[in-house]
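All protein chains of the complex are present and in place, except for one that has been dropped.
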Amino acid sequence: MKQRIKLFVNGEAYEVYTEPNRTLLDVLREDLELTGTKRGCDSGECGACTVLLNGKPVNSCLILAPEVDGQSVVTIEGISKPNLPLHPVQEAFIEKWAIQCGFCTPGMVISAKALLDRNPEPSEEEIKLALAGNLCRCTGYVKIVEAVKAAAEKMKEGRS
Amino acid sequence: MTVQISRESLIGKSLTRVDALEKVTGRAVYGDDIKMTGLLYGKILRSPKAHAKIKRIDVSKALALEGVKAVVTGKDAPFRGGEALRDQPFLAIDKVRFVGEPVAAVAAVDERIAEEAIKLIEVEYEDLPAVFDVMDALKPDAPIIHEELHTYEHIPIVQPVPGTNICAKFEFERGDLEKGFAEADVVIEDTFTFAPSHHGQIEPFMAIAQVDYNGRITVWVPNDAPSRLRKDLSDAMKIPQDRIRVISPPYMGGGFGGKGGLKVEMVCIALAMKTECRPVKIRLTREETFEATLTRHGAVCWVKMGAKKDGRIVACHSKLYYNTGAYAEKGPTVTLHGCESGVGPYDIPNIKVEGYCVYTNRPVAGALRGYGLPQSSWAHESLVDMLAHKLGLDPLEIRLKNALVEGSINPIRGDELFSVGLKECLEKAAKAIDWYKKRPPNRGVGIACEYKATKTPSGSTAFVRIEQDGSVEVVTSSVEIGQGVRTILTQIVAEELGASPNMIKVTVPDTDYTPFDASTTASRTTFHMGNAVREAARDAKKQLLELASKLYGISPERLDTWDGKVFPKEGGKEMSFREVITSHYRAGLSILGRGSYYPNIPGTLFSAHSVFYMYAAHAVEIEVDPETGVITILKYAAAHDVGRAINPKACEGQIEGGVLQGIGSTLYEEILFDDKGVMLNPNFRDYKMPTSMDMPKVIPIIVEAPHKEGPFGAKGIGEITLVPVSPAIANALFNAIGVRIKDLPLTAEKVYFAIKKQKGGN
Partner (left out) sequence: MGSLPPFEYLEPSTLQYALYILNRYGESASILAGGTDLLVQMRDGKKTPKYVVNIKKIPQLEGIRLENEGVVIGALTTVNKIHESNLIKEKFPALHQAAGVLASYQVRNRATIGGNLCNASPAADLAPPLLIYEAKLKIAGLKGEDEVPIKRFFLGPGKTVIEQGMILKEIYIPTPKEHTYSIHLKFGERRAMECAIINVAASISIGDSICEDAKIALGSVAPTPIRSENAEAELRGKKLDEEVIKRAAEAAAKDSKPISDIRASAEYRREMVKVFVRRALHSLMIESNMGNR
């Protein structure tokens, strides 16, 4: 039986009419056409579908659509808007070559942003731990970890 | 007035990726992001049996389900595909040969209906004896997997052996092997096994196919070789190539060799032929991606080496057995390339290499970063270490003593080698981890090196178009898989044309518009397509300067370009590309430069010696926990001779990524099966790929031995970055605790029991 759910995504209110056996990932990609959130494994193992739910990073493939009724979601599309400045994490990913195929990148950016929001000066170990749920097969993570360090620096400068 | 033009070369500069902004903002479009009007969704019913006759298929209930638009089985699309040998039906015909093989498929108005419908298809099987082990499959009484092997079409280099499970065999022999071994002071031999592994691209497989009213087929698919896919489909379906159009989605989420050939495309097309012009999309689940696309070959490798007391290797004999699974795919040429590095990057006068590509009832094995070398290299690089140990020599020094150098003769094909940076790689990698330092107990160092060929001959074609507004488009069929090809081609064109990189865009492949390119594989693109776009840029520049010469009233030779502008070499007014074109062609015109590259080496596909060779040496320091068997990598140095690094950061990225992928398949990645051939770990939970927590300190080292024919001296890099990893770590394990393991992966458990056995316990 279809259900009406209301959710707040990237600062906009949406109403979706959906069967309950669909996930937040399905709703984002198929109903709202926010395809920046990627489907990699559909079982919470790769992190490509990471979004912020009420400010916290979660795997959107592990959440039923009706569970997010009335809640706030930020996807990669909500991290930056065309013609506006990028988030420091995004800038650092570009500068440090932390991107190859790009399929894990939206999830990585979300996880990295969430880390820096809760811990503005993470150690290398803390960075690696925070990204452990985001698999990347291209980069070997080296430049991704460098980028998160650089983003932390940028944000520190931004605050001072 | 004299114009000051800063002409700092763009080659060797780490420009940021041209696609980075789209990717980091989530706006880059991948295959599964594409929707279309009238789109139907397909699902595939797969074989639960490893080897069985199909007695009966009844699709009537599926067809009757509301929302189902088409159901197909093998007989609806009686075609066989395969780049090297055409043995693989679009969907199984009469029998199935591996668990996961497509048996039937459904197209429906949504994916859930399609999923429901395939459950309604009834298939009756009659079990056939199955064979999974590569050596068992070679036995005279082994079940034959392809009874019709003698009827399959194949490329000339591939020679199947009908009546057996040998899909292809290769043999290289130089010098006098017997004499070589007779002259040796020490002879050793051993057998090494290599476990099957998976690409683990984060983007699962997908395709969309549509057959229009004229019967022309269009396929949207993240395939690493659109031109080759079109040819494969045309060969399989016996229709002209122009009846097929292949379009790459704007981006592709990783390939590593897996996203080539026919994986989803053929089932999608079979369905689309029955859906009255409606497009059909199939996207595979993660499980299907594991079970039914491609694996790296499991292998058994036997190597025998003979050396003089001083460490000079005088003879080497290798026998390599690749488990290619149910269908040939690229298995034959994977085997061939494994053979081409079958004795290592050493100047050995007497060699023999035999390679066997063997059918079994495993899932299809094919290309995975390294193309047959991870297996062969695992064997000979382990054995060289064992040889050094036996002779009391240092593993680095025995390699330096035998390493190929400028002017060496390729031990396999006999061609003279140039652009050989191997010794420098060995020295720099060893130095980076402080090779000779004395280390505390349970710590050790290991080294391994390799050289790799690219497929030869193969061709690339490109256009460089300068538009009226002065913008530049590079028209190419090279695929951006993540390696950074659009950035590299942008740099080459910018440099050659004298344009600024931000004026340039690189097309997404579409076989209707972008010209032929063999493939974005084999680490060939920077070299081959780099040469093609460079020539096209040169041609465009020539035309531009001819126009400009009329405007300036001086000969074209006295003009040059930089940063999107034309200027007289002796100084004077500069004109933008746009000004030159519009001043001359007031009503508008494009300048079209043409370029192509085809090496001047005769032969058919894969038959010739390589046009370039990549060289690499990896050195690693590890610590072993003897109580648990856990190997911790402390420092990993990887030195690669790339000819010339067009973009050093891109090269580093290839090295860092390849090394960690290699560490995965060395330490824990392994596809596991039950005794019926069912994959036990077709997901990221149980198939363990390294996480960010597993990333060691990696030191990428770029060595440049320029290639006379490469664009600005460049060669390639992608594949070989993974190749030396396994033997380097296993050699370090031996160095650390004196345990030699010959079967991958080196799981903690395996190491633990090996240590225990060595201590005489158990």
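Observations
Each chain gets a letter, A and B, in the order it is written, and its residues are counted from 1.
Following the convention adopted for this analysis, contacts are C-beta pairs under 8 Å (C-beta built on N, C-alpha and C of every residue); 3 or more make two chains touch, one makes a residue touch a chain.
Since the structure is predicted, the reported quantities are computational estimates derived from the model, not experimental observations.
For the chain left out of this panel, the touching residue among A:40, A:57, A:88 or A:140 is A:57. Listed here are the subunit B residues that touch the chain not shown: 111-112, 115, 285-287, 627-628, 667-668, 672, 680-681, 683, 685-686, 688, 690-694, 747-749, 752-753. Residues of subunit A in touch with the missing chain: 1, 3, 19-23, 42-45, 47, 50, 53, 56-59, 61-64, 66-67, 111, 114, 129-130, 132-134.
Heads up, the rule we're going with is that only the chains that are shown with their structure count from here on.
Subunit A and subunit B have CA centres that are 30 Å apart. On the subunit A side of its complex with subunit B, the touching residues are 29, 33, 35-43, 45-46, 48, 75-77, 79-80, 82, 86, 90, 93-95, 97, 99-106, 109, 127-129, 131-145. Of all residues in subunit B, those touching subunit A in their complex are 14, 16-17, 19-30, 32-33, 35, 199-204, 251-256, 285-286, 481-484, 649-650, 652-653, 656-661, 683-685, 689, 691-693, 695, 698.
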